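All protein chains but one are shown at their positions in the complex.
Letters A and B name the chains as they come in the text, with residue numbers starting at 1 for each one.
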Amino acid sequence: MTLKTMLLGAVAALAISGVANAETLTIATVNNGDMIRMQKLTDDFTAKNPDIKLEWVTLEENVLRQKVTTDIATKGGQYDIMTIGTYEVPIWAKQGWLLPLDNLGADYDVDDLLPAIRSGISMDGKLYAAPFYGESSMIMYRKDLFEKAGIKMPDAPTWDFVADAAKKITDKGNEVYGICLRGKAGWGENMAFLTATSNAFGARWFDEKWNPQFDQPEWKNTLDFYVKLMNEAGPPGASSNGFNENLALFQSGKCGMWIDATVAASFVTNPKESKVADKVGFALAPDTGLGKRGNWLWAWNLAIPAGTQKAEAAEKFVAWATSKAYTELVASKEGWANVPPGTRTSLYNNPEYQKAAPFAKMTIDSINAADPTKPTVKPVPYVGVQFVAIPEFQGIGTAVGQQFSAALAGQITVDQALQSAQQLTVREMTKAGYIK
Amino acid sequence: MARKVSTSRKLTFTALAWIVAFLIFFPILWTFLTSFKTEAEAVASPPSFLFFDWTTENYAEVQSRSDYFKHFFNSVVISLGSTLIGLLIAIPAAWAMAFSPTKRTKDVLMWMLSTKMMPPVGAMIPIYLIFRDTGFLDTRTGLVVVLMLINLPIIVWMLYTYFKEIPGEILEAARMDGASLSQELTQVLAPMAVPGIASTVLLNIILSWNEAFWTLNLTASKAAPLTAFIASYSSPEGLFYAKLSAASTMAIAPVLIMGWFSQKQLVRGLTFGAVK
Partner (left out) sequence: MATTHTRSHARLMMAPSVLLLFLWMIVPLAMTIYFSFLRYNLLMPGMEEYTGFLNYQFFLTDPAFFTALGNTLLLTGGVLLITVIGGILLALLLDQPIFGQGIVRILVIAPFFVMPTVSALVWKNMFFNPVNGIFAWLFKLFGAQPLDWLAQIPLLSIIFIVAWQWLPFSTLILLTALQSLDEEQKEAAEMDGAGFLSRFIYIVLPHMARAITVVILIQTIFLLSVFAEILVTTNGGPGIQTTNLTYLVYAQALLQFDIGGASAGGIVAVILANIVAFFLMRMIGKNLEG
């Protein structure tokens, strides 16, 4: 009898201390604007869940990716929630590294998620991550400069038109460059842009038997076009410009056009950060008449590693951060233009959002136009618009990106770059066992 | 001083030295100045040097996003901890090498230094796995141990060179007087070795404070020092020079100030036996 009482008492004590000892979730995330905003708004979450404390690890994208990948692959267990991209989710889910998100709550409304985004992070009908924001790519351009040059941007331009307009707008004496494009090496930097663009030029990474295709004319056309255009109408130092550098250039009024992530639209139209906020127009990413547009598909997602002890609390947070209510919270604090875009149909049907975000229609059209399962003109054995969804791609993509970056910098010729790219890709694919 | 120096010559050299010193120091000064600008002013061309609207908003923004004091505290604990423990282990070794040298002493010393030559990234996964299994991931203790081991060869060598300069006869005399080992250490050796030890400590605090591979890769949040703090400002979206400058200033200021205040001690000892 006494023993039982003691035990009961102990259990009760444990239970009480369990409540008093708040659970701490360690969240790894990217230092992008929308995530920083989320971090600042966490009071709302902790007010609703007083027993959960949040610990943020906010890092630059490449550092973050290395750390979370090392951690999940070695089952280090340092994080309870990880911010990962559309590239990682299917690969990691297949390894059983991620918890399926089954308990996001009744009011989460999974069917509201954009189909293109949702399919990229699901496996066998189960969601393995929740999209925080989604993006495609599109053209952002300076309406004033176009007007001055007497040209008009169509909604769906071709690459020839873009190149022509870029040359007309360029005024190097006044530091206005016709077009800013990514040049910094990295599979998620210049290769995201160039792979997507190469799709529009009819190129592909691999044929159906995983043979690299950099020795084909389509890639040469793509790279020739890109290097020539950037030399004539691009900013100096383009080979070290990634998304962030180009954003800074565009915001300070130095770019006539910029083809990049749709998510940038809210930054370049924000008068607090951008000198050209009221002069920006939008158009679909260009094509070459072959039936594919160079627009990619990407989302930053919140996922829960399979080993975590705090699955329940973690899922609560994931649901909060990707819910409709979070969108409304941001809207009430920072205005509709600043809500995380590209994840929910309801957002694009919201008249208030449409009014506040002039880029809303072009964003949703771009996202809907991207097709990761059929990214190229010719058939391919892989999935992914601006990447190839195999684990080896990070390494290969970055190495190829280095070659293309060197070609842009003028250190080697386009032919040399393609030749090295072909060689190294064959090498790595052989080593990995794709090419027998 | 016996030499007479003409004033004009002194003025010339003064001007030259000041110009060179200013150029060397300029990047740090520029970072400091930029941290008080707005983001727009930070990229303005032509750049404004002093006449801009000074603002502290960047510091407020950085502090609101990441807890500076947590990272600062971790940096302090890790660099002080690894230095002090390293010192405890290194002093006896250096003492033995300096006063009871054998034929192999130099080889041992060189071998120790050569352990520093392995590129850390090559050993990254083994260490990570060991840390995972011992529960050392994201702990200050773990980092103290690793940084101590990384810097131990340098500590041993620095101390060895100082100890060697202490005349052996003094020790002999002390031994003749029947001093025990601990007396030898505390009463004879310590007073003479203090300057050397001080500069070793300073150098090691600097090296540990700035170590950016292990501190970044073996921590997540709890033990993350200032190197991780910087990693969240390294290339964010939009204009970031001013915020980066503020974060940089906050990360380097403590050790810079410490270095300046103690530069006499640091410089005096920073010879690695280079002077005979």
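The rule we apply is simple: contacts are C-beta pairs under 8 Å (C-beta built on N, C-alpha and C of every residue); 3 or more make two chains touch, one makes a residue touch a chain.
Since this is a predicted model, take the numbers as computed values, not measurements.
Asks: Determine which one of B:95, B:136 or B:162 touches the chain that has been left out.
Replies: Here the residue in touch with the unshown chain is B:95.
Asks: Determine which one of B:60, B:181 or B:194 touches the chain that has been left out.
Replies: Touches the omitted chain: B:181.
Asks: Contact with the hidden chain only, please: which subunit B residues?
Replies: Considering the whole complex, subunit B reaches the absent chain at 1-3, 5, 10-11, 13-14, 16-18, 20-22, 24-25, 27-28, 30-31, 34, 43, 45-47, 89-90, 92-93, 95-97, 99-102, 106, 108, 110, 112-127, 129-130, 149, 152-154, 156, 181, 206, 209-210, 212-213, 226-227, 230-231, 234, 241, 244-245, 248, 251-252, 255-256, 259-260, 263, 267-268, 270-276.
Asks: Name every residue on subunit A in touch with the hidden partner chain.
Replies: 66, 69-70, 73-74, 91, 95, 175, 184-186, 235-237, 239-240, 248-249, 252, 254, 391-392, 394-396, 398-399, 402-403, 405-406, 408-412, 417, 420, 423-424, 427-428, 431-432
One rule holds in what follows: only the chains that are shown with their structure count from here on.
Asks: Inside the complex, what are the residues of subunit B that reach subunit A?
Replies: 39-40, 43, 64-66, 125, 128-129, 132, 137-138, 216-217, 220-222, 224, 228, 231-240
Asks: Would you mind writing out the residues of subunit A in touch with subunit B in their complex?
Replies: It is residues 26, 28, 31-33, 36, 39-40, 55-60, 63, 66-67, 70-71, 74-79, 242-245, 247-248, 251-252, 264, 267, 273, 275 of subunit A that touch subunit B.
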